[in-house]
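Apart from one protein chain that is not included, each protein chain of the complex appears where it belongs.
Naming follows writing order (A and B), and every chain is counted from residue 1.
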Amino acid sequence: MKTKYMNPYLAGLMLGLVLLMAFFFSGRGLGASGAFKNLLVASEHIVAAEHVETNGYFGKYVADGKNPLNSWLSFEILGVLVGGFISGALSGRLKIKVEHFPKITANKRLTMALIGGVLFGFGSQLGRGCTSGSALTGMAVLSLGGFITMAAIFGTAFGLAYTFRKNWI
Amino acid sequence: MGPLVPQEIIGQDWNMLIAFIIGIGFGFALEQAGFSSSRKLAGLFYGYDTVVLKVFFTAAVTAMLGLLYFSLFGWIDLNLVYVNPTFIWSAIGGGVIMGAGFIIGGFCPGTSVCAAAIGKIDAMIFLAGVVIGIFVFGEGYPLWKEFYNSGNLGNPKISEILGVSGGVMALLVIIAAGIMFWIGEWAEKKFTREEY
Partner (left out) sequence: MNARILTLAVTLLLGVVIAMVPENTTKRYKLTASDMITEVRDGSEIISPEDLAHWIITKDPSIQIIDVRSPDEFATYHLTNAFNIPIADILNDDYVDILDQGVKMNVFYSNGTMYSHQAWMVLRQLGYENNYVLQGGLNYWFESILSPKAPSIYSSDEEIAKYDFKKGASEYFGGGGAEIQATAPATNTNKPVIKRKKAKKAPAGGC
């Protein structure tokens, strides 16, 4: 089973080179949560334009008629979808399913995923970036914030691991 | 020479295509590493699978060394590379909330995109959650605006704070990563779980 994934160090090297190329070409690192912010702001703007424009946080993304979807991160995330799909196809992992620990139900897993997603979405805005945008990219450029965010994410996850062990082991 | 787009060696118009191609590489690397499985991601916190640790730190070390060597050879102007700002309290607060989201949801936003791409329904639900979380943050922004903007330190590098050169800092990170990999491999043997 284990051999079907790439050697983690090799995969890490590959990921690091991709990140390096992002710096070399575009002068910036990778990201993920920002693309969903763009998606959210763009769709909310269609429904309630004025509301978004006056919002203290979202407003700047639509100021001066900007389209938030026309951003580096949006295209990068489209690429991630494609890249993930190609990799999954090559390794025979394309399958519609809910992956969950056998001792919990699929519904419980989905509920947990939703809660986790909400927390992550909220935290990524507060922390100015998620694991890719703040922790990984931040560490690569030796940003103090990157190291702090990384330590806080992994520290908290370790700290809460025992509380949520029933979901995983 | 680099970074090519900010120096306008490559036109701004190409930036989106570059973003897309880099995204493909990003998604491919994540999926190949096994980050499309929440089971593998959560494994780090129970010691049975430390792939997250290995991939994350190998990638960070690779990019960090790459940037430093590129700078040394004059291939990239590090002044033109974005350094994330540090707002110390919101970085810690956001990190703590993300950490909770990680252990509960089993993904982070980037990996969930990857997992959604190969058909994991839990990842799609996680992504819906992410969007809701961002929505809540934006709509309730006045409530945490002050906290969000507190502790602004500018864009410091950790090497500047510690008063060492970037190279020395990289060496420290490499040593730390080596030790963590060693612990990780030890943990994987000790806490082995069958896969499902």
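In the analysis below, a residue touches a chain if its C-beta (ideal position, glycine included) is under 8 Å from a C-beta of that chain, and two chains touch if they have at least 3 such contacts.
Predicted model only: the values in this text are computed from it and were never measured.
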- Note on the structure: Given B:I9, B:L143 or B:V168, the correct residue touching the omitted chain is B:V168
- Note on the structure: Missing-chain contact among B:L4, B:I22 or B:L65 belongs to B:L65
- Message: I need the residue numbers on chain B that touch the omitted chain, in ascending order.
- Response: 3, 6, 8, 61, 65, 68-69, 71-74, 77, 80-85, 165-168, 170-171, 174-175, 178, 181
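Quick note on the criterion: only the chains that are shown with their structure count from here on.
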- Task: Could you put a whole-Å number on the gap between the CA centroids of chain A and chain B?
- Result: 8
- Note on the structure: Counting only contacts in the complex, chain A reaches chain B at residues 1-2, 5-6, 8-9, 11-33, 36-37, 39-41, 44, 55-58, 70, 72-88, 91, 93-102, 109-110, 112-161, 164-165, 167-169
